[in-house]
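One structure is given below, encoded as structure tokens.
Note that this complex is displayed minus one protein chain, with the remaining chains in position.
Letters A and B mark the chains in the order given here, with residues in each chain numbered from 1 onward.
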Amino acid sequence: MRWAIVIAVASHACKSPAPQREVHVSAAISLKEPMEELARSYEAAHPGTHIVLALGASGDLATQIERGAEVDLFASAADAPAGRLVEAGRASPSCVLARNSLVMIRRKDPALALVDWSTIATSTAVEHVALGLSPSVPAGTYAESTLEKLGVYRTIAPKVVRGANVRQVLDLVAKGEADVGFVYATDVRGRTDVTVVGEPPLSARPTIAYPLVQASNANADAQSFAKLLCGADGQAVLARYGFLPP
Amino acid sequence: MSDVLWLSLRVTVLALALVVPMGGAIGWWLSRARGPMRAVLDACVLVPLVLPPSVTGYYLLVLFGAEGALGAPLKSALGVRLVFTPTGAALAAAVVSLPLMAKGAEAAFLRVDRALVEVARANGLRGLTTFRLVTLPLAMPALAVATTITAIRAFGEFGATWTFAGYAEGRTSTAPLELYVALQSGDDARAGHLALVMTGLSAAVAVALGVWGRRSRSS
Partner (left out) sequence: MSLVVRGRAHAGAHTLEVELDVPAGVTVITGPSAAGKTLLLRAIAGLHPFAGMVTFDGADFRGLEPHARGLGYAPQEPAIWPHLSVSAHLTPFADAARIDELVRALDLASLLARRSDVLSGGERQRLSIARALARKPRLLLLDEPTGALDRATRERVGDLIKSDAAGATVLLVTHDLAEARRIGDTFASVESGRVTSRPRPVE
């Protein structure tokens, strides 16, 4: 008898007053701050709709979707992970959200010997070079191809250590586990513990674009949130966090 | 594939070099001590067993990271880094498998008939001589089993290694980490292959332990 009451109470507690609608969004972790802000403002404008954000390495997120994760929108930090889903017929392109640039970073420490793009392969001050774990982490793939174009990747390959996403690469450099790292310019905005060495030489500079794709069965809420992201309001927020216009 | 297994083997051996003497000594002490200090050490030794490995890895990072309480002096004084090195991976594996070695060694020493130790002491053999002549040889079979179980745990360590030692190809990329990375990057064939090899190895050791256990009981 008592159990019946407990169960009745429990099942009642599980029922929410109005069924909440959810939009599942997977996004490259470099988009963390603007995505969170845009999700909050969308939820504020559309009561009853909840944006469920999954942030991580774009390649990992694409793999999750391929393995059956139900995701309405996917914002990738490179063409390849989004392209895989489009080719498989799981998603269709919405727009290009933004562009970004790759930078070399070091820990902010005046005692450190100077290192730049021309000396990275030869400097004895460089023991660990932090790259995103490619191909899952686009920032790692961009950095690899840039270093290859500069002809130094083979030399530094034995020093390469991997971050599971671009923010972990940033963290590895900030904590001193790695001596240099490669992240997006937007990742280091407002960070006082790391310094930007600079962008790669023009000849080796990668083109970094963030495509947004939506699932073939995306509902009206998802489409409406995608419209916000691709539209002027979304673009304004992205610009405020340092992203370049598409 | 073979270089991954070779690295895993090296890391496991290095971990054993740390954990077997240390866990053995702790087990020896636990087998003899009484009172509150024993209870405290007993609980401390079990911590890595009850903590999620990622939490153990976090504490290792706090201690032995480049900015850690021990890691910072280690780096500045000796230029030694543990994160992203095989030694770091071995340290993570050693800490996580320490409870198995310590408790296994404790049980091994407790199983040695006290009368056989006492007769050595009462006839004039010093503690160390008694240990070498009587206690250690008699505990050896059970210590070997404890070492084998510890080795398998160290070989399969993932969480603390990932959190503390990180992922660096050829240095910390042991078989369990490689499997995870292969799975994440969608390389299912490689993940499946690695899973199969590790299952085979672990099963072989489990069967060997069983056969050996039956043989030593019947002899």
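Quick note on the criterion: contacts are C-beta pairs under 8 Å (C-beta built on N, C-alpha and C of every residue); 3 or more make two chains touch, one makes a residue touch a chain.
A quick note: this is a predicted structure, and the numbers were derived from the prediction, not measured.
Chemist: Which shown chains does the hidden chain touch?
Modeler: B
Chemist: Out of B:R32, B:R111 or B:R126, which is the one that touches the chain we can't see?
Modeler: Once the missing chain is taken into account, the touching residue is B:R126.
Chemist: Of the residues B:L18, B:A66, B:V134 or B:L177, which one touches the chain left out of the display?
Modeler: Checking each option in B:L18, B:A66, B:V134 or B:L177, the one touching the absent chain turns out to be B:V134.
Chemist: To test your reading of the contact rule: which positions on chain B touch the chain that is missing from view?
Modeler: Against the missing chain, chain B presents residues 113, 115-116, 118-127, 129-130, 133-134, 137-138.
By definition in this document, only the chains that are shown with their structure count from here on.
Chemist: Nearest whole angstrom, what separates the Cα centre of chain A from the Cα centre of chain B?
Modeler: Spacing between the chain centres: roughly 37 Å.
Chemist: Mind listing the chain A positions that touch chain B in their complex?
Modeler: 57, 59-60, 62-63, 66, 127-128, 133, 135-136, 158, 160-164, 172, 175-178
Chemist: Using the touch rule from the top, collect the residues of chain B that touch chain A in their complex.
Modeler: It comes out as residues 65-67, 75, 81, 83-84, 166-171, 181, 183-186.
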